[in-house]
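And then subunit A:
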Amino acid sequence: MAFFEASEGPWPALLIGVPLLAAFTAIVTWRAARLLIWSGAAVVPVLSVVLLARVIHAGGLRLPIGGWAPPLGIAFAVDGLSAGFIVVTGLVMAGVLLFALPQFTASAPGAAESRAGYAFVPLVFLAWAALNALFLSGDLFNLYVALELLTLSAVALVAIDGRSGTIAAAIRYALFGLFGSLAYLLGAALLYAVHGTLDMALIAERATADGATVIAGALMTAGLAAKTALFPFHAWLPPAHSGAPAPASAILSGLVPKASFYIIVRIWFDVMPQAAGTIMPVLLGVLGSCAIIYGSVLAIRQEQLKLVIAYSTVAQLGYLFLIFPLAGGGGEPQPWAAGAWTGGIIHAFSHALAKAAMFLCAGLFMEALGHDRIAGLRGAAHHLPLTVFAFALAGVSLMGLPPSGGFTAKYLLLTASFAGGQIGWAIVIMVGGLLAALYLFRPLTYAFTRRGLEEREFARVPRPRQVIPLLLAGLSILLGIASAAPYDILQIGRPHAAVEGLE
Partner candidate 1 sequence: MMPLAFDLFLCGLVLAVAVAAVSGRELFGSIVFFIVYGLLMALAWVRLEAVDVALTEAAIGAGLTGLLLVGASARLRRLQAPEEETGSRKARAATAIACLSIAGLIGAAVLLLDPRAPGLAPMVDCSLAESGVGNPVTAVLLNFRAYDTLLESTVLLVALLGVWSLSDERSWGGHGGLRQYARPGGVLATFGRTLPAIGLIIGVYLVWAGSKQPGGAFQGGTVLAAVWLLMAVAGVADAPRVSNRLLRLGLVAGPALFLAIGMAGAMAGDFLRLPPEHAGNLILLIEAGLTVSVAVTLALLVVGPPQRDLPHGEPS
Partner candidate 2 sequence: MSVLDLITILFTGAGTVFFIAGTAGLLRFPDTHSRLHALTKADHLGLGLIAVGLAVQVASPLLALKLLLVWGLAVLAAATTSQLIARVALPPHLERQKENAGQ
């Protein structure tokens, strides 16, 4: 209770309450969807920034909910990491909703309610509430409920297109996702049985490396890794992410897997770092490396743009897991750990922004062309220059070229692996960047080819919609240009051991 003042007041609650209220309203009346999107996209990101400002001002916050302090009650736990994720979520969600506005809301005042339109708007708001709830939560079981809310809305979003292929993809995703949630829940139950609380901060104080705790950690990690599509649990991701409508794909690929990754990070860096041992971090790193190589190679082989982007997500999620061998593990904190940890998180942010931008670009290509075959992108740069530019900008971040957020992230990871004498990870990171260049240059090359211009029919795409992916891609670049700010913000509320080091 020491860190909390009543003046911190309603910000965390509003970040969950406002999207929920929007979702409830949208369930009752689809006519309000347009208004809800505009106001939601305006209000919630502002709330996230206010929360971030409070965190910068006051440091980490702990707010017991309902006046019941843990272990009996649940507390919001906010630090730089959670505030950062909430702001990125806010930006991506706002962009996606505005992008989807003409697609999923009434075009004319008297238009009839449509199936997909009715479901899409509340589902996105519910996913938003779930993401915010997840990043704000300080309680393991509460995380489970938020995670399930997120998973089910994500599954519904995958299936919203209604074709048999996407239904099958949604089922496969649901099976992986729900199984992952159960494994996580089992781990949380065991931790409660050992420590008598579900509050993460309290468990961190009490945690030891006893057998039951280690088994619990392994179960939770396995379940969450399946939800994060870590190799070899990645099979569900490409069909699910490429089959959904573009705005849904942007959320699914940019944000949803980050949520389960966030929990893994919380578990191994905050809750029970001493139980990590030496094998688990290396195993996660190896699987991450496999994901980078395997995902990239398959991305190169795809013929459809959305599948390229989806396989690229498999690869890019792999980088996130390199922070476990580079920054984690039991034993004394290493001087390079803070750099690697921050690099991994910045990678998550920049990938969220860049990948959302890419899927929105793919959506625009599909709208203009009616398909997303790479070979059919000829002339795109001429007809949709803004979109191609946004795609290229996002690509710069994914490849890790300066001055993007992706570059900062990979630079920090590389530095850490050299500093720690773990050259193997560095090689994987560099090879991964090279492969990313290969799979992204192919669509870009086609887009810039002018040959065969006359045979391609490009439908007109309104300019404001083209600006949204451009803004998102621009933000992922900005993350690299102004990399000092996210670096400092992420250290807020971190245990001291992790902050020292790389200066």
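The working rule: contacts are C-beta pairs under 8 Å (C-beta built on N, C-alpha and C of every residue); 3 or more make two chains touch, one makes a residue touch a chain; residues count from 1.
On the choice of candidates, all candidates are chains of the complex that A comes from, given by their letters.
These numbers were taken from a predicted model, which means no experiment stands behind them.
Colleague: Determine, using the touch definition above, which of 1 or 2 touches subunit A in the complex.
Modeller: Result for subunit A: touching candidate is 1.
Colleague: Over in the complex, which subunit A residues touch candidate 1? Could you list them?
Modeller: 6, 9-10, 12-14, 17, 20-21, 23-24, 27-29, 63-68, 71-74, 76, 112-116, 118-119, 122-123, 126, 129-130, 133, 141-142, 145-146, 148-149, 152-153, 155-156, 159-160, 162, 167, 186, 190, 192-194, 196-197, 210-212, 215-216, 219
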